[in-house]
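For this depiction, one protein chain was excluded, whereas all remaining protein chains were kept in their positions.
By letter and in written order, the chains are A, B and C; residue numbering begins at 1 in each of them.
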């Protein structure tokens, strides 16, 4: 199996999932596999595809990368049919097991029902306890199974209404793709926390995906975002857009722009690469420093570093070289060589760094463990000064909406001041982008304090959806409405 | 197994091997595995380590990446001893089989003998026929086995002399690491075609490696290059440097500077990253063009593109985004979707490119197949003009000295003019670095036409070592001397 | 994986499952694995164990033989706790998949619930349709999952009562072992179709198993059969025997004595080996023939052949030699050698057979395909006469109570007379044991025609439990009562 070659990805927040769906194409499964491959950065631990061939559903799920497990001719051949949905999963806990891999599938009384989910429900445990007490049997630990049980138990005669029944009971962040015998359905939660976009292939074939890069790989055209609170239904007779929820002001996740999304993704705010370059330029204006070169922490820091370099005029250089070939299980073999501080994934470009004043640009600081190692490496390569610039505000709060974040007490910025962080990391100066700077980079004039335009809970601690399972019922704007 | 994520590496020349050796360290095998990992770019198909524990030799060889196959604690534990040598292999033909994986090992009358070889002998077939007629039995197809047989058949009493006996019969390019019961030996062929460098760990422990990056990963210090024609022998009593060949003017491979070596490698000409930036700057001066942005073909074109951008003042941008997660066996599933021109490993950064005049910088053009696809991708992202700049002269000749090159008639530059190439590739302009420009970038004032300072046969067709097996005996400078 | 070496087992009826349970022993899982190994003949396709350690349940399930998949130290270590149940499975259809492998486990509102089932429900499909219409979600295709759903949906407060609720809704053959947080439960259906026996280890630790051989392997003592219709409950406070059903006259499967059970198993009728020898003696008295030697069809025909030989005085000889080493996937390679009639698993002992009058003793004839091959082999080894004697009455009907039988029209004895069978098989004479002879061998004076002492539906067509799913509701004795 192949693993990420991103050298510093152990100490990042991780998007938990990517979804894809296509309705009415003879190569539905093959295109879904390609789409999942383009979305691989959103989840690398497992992937699955469910197709429907007019008579029955077919399912292939596997642990590992799409390109290792689902892309062979024999797998594709076992997924006949002209509609399909797919899912990439990033495991949030150690035990990824196959029965948790999505899309989940169940035979309901109305027929087969497959579902893929990006996001996280905040009242899943509460609902699960209720369902078990009514005799429901759960197979897996995923919160998505709760949705299926709610659909199964709904007394509505029409499937779409049973899904709406279920949605009105759940809270949290969710972008869903659903496949039934007659329909493909896409749903984005009322605040639109997680992304979901609509595309179109030649001949008007509709596709759904978490990001537009999944359209590029199959030659599909980007049409628009699925709107927050929208439920879009594809049938033989066409497309229908429903609004099953009260209208709320959208709060999409701002971190998608900082790290999660691929730089070549297009959003309603424009190109992610451009946003990141603007972030770097803002950072240079807000936190300038006199230095000899700008070095990105590869690869996620690169666009911001280019923006910083272009704005400041300080040359951009590759100061850290990656090893492209990182195997699965590199174990540092003995204690006696552990002190060597072996760097398996990267190496300092000494000839560039020695004797220089260096600006290191990274997208964020989570635990800080990686930052410490990078700075150590840069220092031991002979840098005269090391200044770190972070392309986002301090990450002080955990995410409960489908992002794998450490618990709050493990977040470095939640535990100490910026000065203390600078000392710990060992830099001559450390600076973060301001919240307003971030909002400017995404196209706003600043953050609207009364009703922020994005979900920025990881920076602000302001959670737009109540955390039912977590805090036992603190009320939030959404849940009040959902209960109305 | 993990594969390269370099998006365009199918259409490159490939270094065939990397070697490593360490003598007198309690963690010899673990350090060798780390060294091989740092040299993984020199050969990804297989790797092996032989260690000696004072009583017997231990060997582990495997197909696949070092990090997947040799880095586990159990493998390391099965390689006890305080001396070890290792080898990375890039298969030159389809059939990589385990018995071809190096280091090769044989029990000779004087004791065990292990050898790792980077390079290619030019008279291996001729010697092999001679040896078989004398009753020698060959197990594998590698030319390295010829060396072992020649050592085995030598009548000299001392092992070092038997090795010298063998070396005097072979022709070609070779950097060798040898491990016996009492000695580690490093040898570089008389012209020094392939690299071999000497390092030192704390406490004076000597290490050998193809490139200095293998020292960085284990915290060893770079000492110097093994000199062309030098045979360096490590024993308990110290280091001895022998000169078993007549002195010749060195001709190291110039392509190491262009593509093979890692950018963070140090050579006697300085930092490879710096050389590549100077190549980019030379290219900008020699072949300027009015444009909006400079885009590297990732990843090998990046340093030259930075050099080009800094010299020309045209902004450097990431115009091609890589997918980090490329699985092993991605099969384009059906004919009907093949025409989509699916791009599994990369995607154009449309928002940057659309409507712009683009300079694409790549290190070399081999068959040209990849260049065609890249340009197509850039054009379909909306570029107004595409200008390609190549950081080396046209590659017109095959290499017979340990580099995997297509046959000459498959090399694009051997088949057509630069203008025809430009038309085929679909660019508005195409330009290569001049030979003198290349020599300037590596620190010379230009190419010495009578006696070039490097082996540049792939550009010039001037082969410094005769190709015995290939052309049946045409005489060259080296062989005359070797026979003297 | 290992496969059966029984040469002729392709053309046999197959017991579908074996179960095991132990309550209150520090090595519960290890002993369960050993018990399953001793019961391997009852199901070779998959096996599983669930243990409970006082805090949580642990589960290991695998396709393949117990000795290949569950017996390693690491598997045992992952099954801590002092109570455990286990299950061997013989797949009745092609697609054995892991999620069908038992014991099945579910988290119910009252806590964890694990179940292993030997037998087959005759109204499972009917119940399943009802459950799905109520919103139940099924994961697997096994009828056992129906039982779990019925328990989950029961409104009784106590678990034992919820199980009884479920049992009162199911019909068919079942021997069950159940493990909950506080209890181990053993249940045998009201007619006692499938076996279930109680044993005891040193210190009074109770064990349950399908056959007493599972006690021998762990040094446990055979106590008694679980009685038909009995529900035995083990808790910390001791053993309780419940009778949740109206009392019915038992009808255990008579075929257990002919083929399914191991010869070293003890039943309430005594030693299975002795029964089979008595069957052979009955057969010799009922169907004598003048011949030179008695040859068993290995291995299942051997005890009856010994009985036949001892009763008739005709010598017993090994006329068919097995190859002990039969691999997994022996494919007859090409058409041109297929006509050789290659015998991979056995060979005739020519020196014994040539020129002799041979009595072949086999336990039963199912499709007849194997009998044809055996007789052909014996004839081509030079036998003068071949007389076949079958240690059971003609198999004319399918079993629906947990035995893998071909459909009725594939059963040779359902399609033709004994004379026609003899001609087809190519023997000089063919004779079956009479029904009364069979009942005498198991210790009765004959078959009680009004109320037979055993289930002998495969010979008589008299099904003691109605086949709800199969024939849509034909009433039988049991179901009337069950509905009462």
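Keep in mind that, in the parts below, a residue touches a chain if its C-beta (ideal position, glycine included) is under 8 Å from a C-beta of that chain, and two chains touch if they have at least 3 such contacts.
None of the values given here were measured: they were computed from a predicted structure.
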| item | value |
| --- | --- |
| Left-out chain, listing which of the shown chains it touches | B, C |
| Hidden partner chain, touching residue among C:181, C:271 or C:434 | C:271 |
| From C:217, C:372 or C:431, residue that would touch the chain that is not displayed | C:217 |
| Hidden-chain contact residue, picked from the options C:17, C:34 or C:441 | C:34 |
| Selected from C:55, C:324, C:409 or C:450 as touching the chain missing from the view | C:324 |
| Contact partner of the left-out chain, one of C:68, C:290 or C:448 | C:68 |
| Those residues of subunit B which, in the complete complex, touch the missing chain | 99, 106-109, 132-133, 135-139, 148-149, 152-154 |
| Footprint left on subunit C by the chain that the document does not show | 1-6, 26-27, 29-31, 33-34, 37-38, 40-41, 44, 64-69, 71-73, 76, 213, 216-219, 262-264, 266, 270-271, 273-274, 299, 302-303, 306, 310, 315-318, 321, 323-331, 333-334, 336-337, 340-344, 347-352 |
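Convention: only the chains that are shown with their structure count from here on.
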| item | value |
| --- | --- |
| Required minimum of steps from subunit B to subunit C, each step between chains that touch | 2 |
| Geometric centre: closest chain by C-alpha means | A |
| Mean-CA-position distance for subunit C and subunit B (Å) | 64 |
| Rounded Å distance between subunit A and subunit C, as computed from the means of their C-alpha atoms | 52 |
| Residues of subunit A engaged with two or more neighbouring chains | none |
